[in-house]
Structure formats: structure tokens, C-alpha cells
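Shown here: the complex without one of its protein chains, the others still in place.
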Amino acid sequence: MSVLAYGVAGWLLLVGLWGIVNSRNLVHQVICVSVVQAATYVLLVAVGYRAGAVAPVFAGVRVGTVAVDPVVQALCLTDVVVGTTVTALLLALVVQWHKRTGSLDPDQLTGRDESD
Amino acid sequence: MTRRTRQRLFLAAAAVVAAVLAGGLAGLPSFGHATAQDGRILDAVSVPERHITDVVTAVNFDYRGVDTMGEEFIFFAAVAGVILLLGAQPDEAPGHVADAATGRWVPPTSDAVRVLGLALVGPTVLFALYVIAHGHLTPGGGFQGGVVLATAVLLVYLAGEYQHLHGLYPDRAIEGVEAFGAAGYVVIGLAGLALSGSFLANWAPLGTVGHLNSAGSVPLLNVVVGAEIAAGFVLLLSAFLHQTLILRRARAAPGAGR
Partner (left out) sequence: MTAFVALALVLVAVVGTLVVVIQDPLRQALTVSLFGILLGILFFAVQAPDVALSEIVVGAVALPLMILLALAKIRGGTR
């Protein structure tokens, strides 16, 4: 089970990186960045999980019931917010880049013409 | 380098990264048996100490309130950046509203979408305010409620036209709300400094556990964060929509490739 949980996080990281490296479209690249960020969410939340525990909300639950770790969840919340803002900025950059140059090819960002 | 070379290089590097990751992840506690003690302590201590039942909100706004302040200002700066990037550039001028995907006939919004969208606006706003207000009692809080509130504004756009959205509020007012949210966080923190000796200390009366006005300054922080996030997302939406539907190139930019 640990292998599955942490493995999914590692897999998402590597798959997202593969998408970034291999992309032919700037918008596709930006979305792959958000997949890489999702890998960190999964890892953070997986680290804090306790089997058979309740959520760290004690409204109506007796204080002292075993709950999962709330600190990593707080970290993950901040992570989600920052991920959204990064994606918004990247998309705005992509829109302006497309307006100036008319192309969405990442290879043309370097100014060199790539041919396979 | 060619695409193939880049792919092979990536695969080699990914193999190394995967090996390092596997070594590192193997050292983590087994899934389902978290060992970190500070979480356990906070679970036990949040309700008696701060009268907050949602411990994640307690960590975010009370025990680690400074981190959330940083997160709010990252969001604020990003919204400012997007508005700058998508605002009118020197060679652009506002035109009349049009669907930017030219050559396509856009059907007028169907009555079903209109009715459903408008009918959902009220419950969505109510739900958003509920999530913001109950952040310290049940899962939720300023950020989640703020985004749902922005979704309510989006529903107005979906149900109607861009003019309806634009006529709903003046841009200055929304910018003011966002600034109020960001500054409000700092002001509440400074009040904590003045009244309790440390920045972002919980200074308001703690109240009874489970009541809406419990947990001291945390509900206040939830409200300002909710206001800032909602206004920020509405500004983001407006910036993208303005860029897409309104701004037109007045003349070709020099050197633009078409």
C-alpha cells in the first residue's frame, strides 16, 4: 500500500516532467506543470494519513479520537492555492506570447528552428 | 538538440530521479502509520486551547498564520501580474464584444442555461458565505468559500452575456475589495501585536466551542481571506474575459509573425 501511495506521487511527477519535456504546445506544457504540482499534493496528504483515523475536524467528534495529521493538510492547502496562481500567470504569459509571435511551439521559444 | 536526443536524455535523467525518489520515499513512514508528533499534539490541543474544531483551519490561521499571510500575498501579486500581462498593451484598444473564435456562429444562450444559471447564483452565494463563516467549525474556510463566491459571479457570465457581467460591478470596487482583504489580514495581525504582544496572535475573545463567534480572530481572518480570494478570482476572470472578448489589435505590432 505504501508503494502504491508514494508510487503514484512519484509517477505523477515523472509523467508530468515527461509531458513538459516532450510537449509541442505551450498550453499543454502549462497543464503538465499543474500535473507535477498534483504529485506534491498526493505525497503530502499520503504522508499524513493514519489508517482508521477520522478527519481532523472535531465538530461533534470527541476530542482525543485518533485523527490524521492536520499540519500536512494545511501545507497542502497552501500548495493548492500557489499552484493555481502559478498556472494563471503562466497562461497569461502564453496568451501574450501567442499574440506577439503567433506560434505556440515551445521549440521556438529558444529562437532556434528545431526539426526532428 | 533534436527531439529524439532530448527524449533519450530525459529518460536517462528520469531513471536517476526515479531511483533517488524510490530511495527517499522508502524512508517515509509506511502509508497509514503517520508518525509526526506535532499533528497529534495539535489535534489534542486545538479545541481546549483555541476553541476551534477544524484543526486544519487552526493550523492555517492561528498556529501558522504567517504562512497563510505569505500565501495571500503570493495570490495578490499573481493577480496583479495577470492583470498587467493581460491588460491593454500600447497597440491594443477596446472593441465591441465579440466571440473571439471567428468564423463560427455562436448560438445565443439557451433558455435552460439562462434559467439554471440564474437560479443557481443565489444558492451558490449562500453556500459560499456559509463555507467562509463556518471555516473554524467544519471543513472549509476563507479560501474555499472565496472561490465558490467567485464561481457565483462566473455563473452570471455563463447565464448571460459579457455586458451583464461587466455591468454588475465597477472594476474599481472589486480591486478595492481585494486590497481590503489583503490589507485586512495584516491589520488583524497588527492588532494581535498591539493587544497580545505577538503578530497574528489570537486576540479576540475565544467564545464557546462550536458557536459561530468562537475561536477569536480566526473567523475575522476567514472573512478577509474569503473577500480577497473571491475578488482576486473575479479579477482574474475579468482580465481573461476582457483580453479575449474586448481588446483588439489597433495596429499590427512591429515584427509580429502571423
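A and B are the chain letters, set down in written order, and residue numbers restart from 1 in every chain.
Simple rule for what comes next: contacts are C-beta pairs under 8 Å (C-beta built on N, C-alpha and C of every residue); 3 or more make two chains touch, one makes a residue touch a chain.
Here the structure is a predicted model, which means the values were calculated and not measured.
Trainee: Which residue among B:S46, B:T151 or B:N202 touches the omitted chain?
Mentor: The single option touching the absent chain is B:T151.
Trainee: With respect to the chain omitted from the figure, which of B:T57, B:N202 or B:S217 is a touching residue?
Mentor: Of the candidates B:T57, B:N202 or B:S217, B:T57 is in touch with the missing chain.
Trainee: Where does chain A touch the missing chain, residue by residue?
Mentor: These residues touch the chain not displayed: 1, 4-5, 8, 11-12, 15-16, 18-19, 24-25, 27-28, 30-32, 34-35, 38, 41-42, 45-46, 48-49, 51-57, 67-68, 73, 76-77, 80-81, 83-84, 87-88, 91-92, 94-95, 98-99, 102, 104.
Trainee: Could you list which residues of chain B touch the chain missing from the display?
Mentor: That gives, for chain B, the contact residues 32, 54, 56-57, 99-102, 131, 139-141, 143-144, 147-148, 150-151, 154, 233, 236-237, 240-241, 243-244, 248-249, 256, 258.
Keep in mind that, in the parts below, only the chains that are shown with their structure count from here on.
Trainee: Chain A to chain B: how many Å between their CA centres?
Mentor: About 15 Å separates the centre of chain A from that of chain B.
Trainee: Chain A touches which residues of chain B in the complex?
Mentor: Within the complex, chain B touches chain A at residues 2-4, 6-7, 10, 14, 17-18, 21-22, 25, 28-34, 36, 38-40, 42-44, 46-48, 53-56, 58-60, 64, 67-68, 71, 74-75, 78-79, 81-82, 85-86, 89, 137-139, 143, 210, 236, 239-240, 243, 249, 253, 256-258.
Trainee: Report the residues of chain A in contact with chain B in the complex, numbered from low to high.
Mentor: 1-2, 4-7, 9-10, 13-14, 17-18, 21-22, 46-51, 55-59, 63-64, 67-74, 77-78, 81-82, 85-86, 88-89, 91-93, 95-96, 99-103, 114-116
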